[in-house]
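Starting off with a structure, shown below.
Complex shown without one protein chain; remaining protein chains in place.
Right after this comes chain A.
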Amino acid sequence: MSDWSGAWGGGDWRDEEEDEDEQQAGPGYSATKDCLILLIDVSLGMFVKDEETKGIPFELCIKCARSVLLNKVISSEKDLVGVVFFGTNKENNPSDFKHVYILQDLDMPDAPRIKELETMLEDEGFQTFEKDYGHSNDFSLSDVFWTCSTMLSTSGAKSSHRRILLFTNNDHPHQSNPALQRQAKTKAKDLAENGIEVELMHIGSGFNVTSFYQEIVFSDDGDGTSFPDPSEKFEELLTRVRSKELKKRALQRITFSLGPDLELGVGVYCMVRETKKPSFIRLDKRTNEELKTQTKKLCEDTGSILLPTDIKYYQVLGAGGEKVIFEEEEIKELKNFGKPGFTLMGFRPKSKMKMHHYIKPANFIYPDETTVSGSTKLFSVLLRRCISREVVAVCKYIPRNNSPPIFVALVPQEEELDDSNIQISPPGFHVIFLPFSEDIRSLDLPDEMPKASHEQIDKAKEIIKKLSFNFQSESFENPVIQKHYRVLEALALEHEEEEEITDLTVPDAAQINKRAGKAIDEFMKAVFPDGFDPEAKITKRKASTSTAAAGAAKKAKTDEPVDVESIAKNGTLGKLTNPVLKEYLKSVGKKAAGRKQDLIDAINEHLGL
């Protein structure tokens, strides 16, 4: 944050500054944990090369598991992930079931776990797998599910979502044993009733879902018979995404007042915010243990440690002026302009919204029944009418107690679904913050700039046509964050080098040349004079005659010998310019450097004043 003098003096750029209002919306918030078990069939069939894909199914599974862990570490490190093999010869599980091997119990992902999987992948042809775990077809899926269920219930995590991904290429594991089939189905039903979701990741084109698994995997999608093509799911699992996942959470639940005594409840959400690099922590150099940072506030005069109540707040009025002091409570009161909520000021056409009336990222509101019941109905009608009448609601918005008011425009958004009925844009109002008069600067821009001719404009249109694309934010990763995660990943997993990063924000010169090289050439011929060098140092245009004359006069004036000594005696050296002061100092053989006051002091010292 800038200090008082900076803010008054002007010219400070608070670009990098984080908005205080948004801190609560930032990352780092995480209350619920998801639990995920990767359940992998390791019976011998999984190690047989698939004829179509020429890949070993087991290898694909481990790659998926690795990718899941790598992604989870970044997106939601607090989530718990476990890896369980079934169809092993050895066993490792609390109930001592045969042929069930817990490779990694449910826990937060970390580097050693990923390395364990990487080591497995490095083992060409999985030579040591037989020795380490072995294979068997005598497993019981019921035991397998039991193990998973136990893991999920004893993890101690307060989890919101529990899921098992079952990887197999065997569509009928207990073909000859109806009892085992029955047990498996019963146990699967138990899982479903306990809210544990089982998702089937079946491998191989010949896999017949209906022969057995249909009754194991209860699909939420309705009829339970439609099993999506797994290849898409595998692709999803294998895609590396290095982005923090944030849980949906209302910033505030407040009222929206449409008029006297007419209020509905809304939740305020944050749908877009700049994501920053994660912040560092301090470790003990010797042990790599995490250290706690303590900050003490000490009174400079007395040396005593200050408690929050020992602190007062002040601003300085004017340069070198007095401190005007307030209590913390008074600062809060000073910012209090009423109770939190939206207050409707009126409606206006959406067309009046201006692109440059922007001061910070928008929020989003959706009805909230916990504040006012019945809100949803009114909200949805209001939304519907605002959409069809193309109006926005201008409101006063006070986000929290003791936060100052700001005007916002509520811009209606219709719900939008894609082809597979997945929501692309949710229904609700965007909350666009409107600037106050202080927030818009009147700029002194040169008018009478030369304008382009129609011909030149047409040439420009050519370029635009050739270089147009369908922009989507989703296709641009932040290179700063991606670089950070890649290097961190390499350090954590002891890889020699980090995965290469493609900075998508760097234009592809070759592509542009290929597509629009000719158009650009023609445009340049039309607008630039021969030999125009855009990167040459641009000299200031000749000023108009009057200012030129003034400049000359000014110059003449400085050329006049100035009687520095007598001015110094008058004590008005401050009125002279730095060059004059420096010139004088040089002329008397003194060092001429520093700020104005330094120069004045030097002169005074020289003259013994």
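The rule is short, and it goes like this: a contact is a pair of C-beta atoms (placed from the backbone, for glycine too) under 8 Å apart; a residue touches a chain by one contact, two chains touch by 3 or more; residues count from 1.
Here is the rule we use: contacts and distances are computed from a predicted model.
The unshown chain of the complex is recorded in UniProt as "VWFA domain-containing protein", chosen from "Dynactin subunit 5", "Putative tRNA (cytidine(32)/guanosine(34)-2'-O)-methyltransferase", "non-specific serine/threonine protein kinase" or "VWFA domain-containing protein".
Shown as candidates are A:G125, A:P178, A:P450 or A:G589; the residue that touches the absent chain is A:P450. Summary of contacts with the chain left out: across A:E124, A:E232, A:D261 or A:E496, the touching residue is A:D261.
From the set A:S176, A:Q294 or A:S566, the residue in touch with the chain omitted from the display is A:Q294, counting the whole complex.
In the complete complex, the hidden chain is touched by one of A:A65, A:V100 or A:L382, namely A:L382.
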